[in-house]
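Here's a structure for you.
In this view, the complex is presented without one of its protein chains, the others remaining in place.
This part shows chain A:
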């Protein structure tokens, strides 16, 4: 465990977001005012959630009635949730999102880590050129590629398939650089010792480098997963069949199909929001750390 922690500790940004306990001072008037302002902001930020929740627990008639009520006066009801789960494809879409996001994350992690290791450690001809090309590719905005990629997917017969959703999302040059930067900081001596012992590159990568890189791999995985889970534009373009939609894309069709079913709209939105909010509540620290480490390089 001690060795695991030495490598990350070198990156200054890694430990940054820990709450700074040592700076807890007594409450001065300035800090009381600051707390009040922050509290007001935080409450404001929670309002859309709260309002959606209240609406989702109303009956459809009450949700559509003016003047609006802040507490359902005919009592809380699960009708909207029940209706949405019966009619819609929400369970199927959730599965599609889960499966494709997990696949995107796994493939991205494997190919990016391998590439980052080569760029960081192996001295081979062409490395500099590859670095330049990959850096340059960061400038390409994904929307520019949708037209040719769509056409490509048609000729690959990948429209309305998981392949079509997953494959174009696995290229993450920014993540390659995040990983490379981390690998650069692992002391070379650790590998040299293994090399002298006659271990091959693959074994060194798997048994020396990867175990030391767990924190950064987790950070990259979280970042890629959130991105894939919430991606709208690409899945929207490559899917048509209602059974193949991801959750964000499916919700868009619900909105137009149900029209003015406000309680059901909010119930669907909350159901779609739930998985990542739960994940966040459980892994808050890791996620925040991950965003802070990979954030500046990402998107």
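Everything below uses one rule, namely that contacts are C-beta pairs under 8 Å (C-beta built on N, C-alpha and C of every residue); 3 or more make two chains touch, one makes a residue touch a chain; residues count from 1.
One rule holds for everything that comes next: contacts and distances are computed from a predicted model.
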Protein name (UniProt record) of the chain left out of view, among "2-oxoisovalerate dehydrogenase subunit alpha", "TolB-like translocation protein", "enoyl-CoA hydratase" or "Sugar ABC transporter permease": "Sugar ABC transporter permease"
Residue, one of A:80, A:170, A:186 or A:244, that touches the chain absent here: A:170
Residue of A:122, A:193 or A:243 touching the missing chain in the full complex: A:122
Interface residues of chain A (partner: the chain not displayed): 12-13, 16-20, 22-25, 30-31, 34-35, 37-38, 41-43, 45-49, 51-52, 55, 63-68, 107, 110-112, 114-115, 117-119, 122-127, 130, 134, 137, 139-152, 167-168, 170-171, 173, 176, 201, 205, 226, 229-230, 232-233, 237, 247-249, 251-252, 255, 262, 265-266, 268-269, 272-273, 276-277, 280, 284, 288, 291-292, 295-296, 299
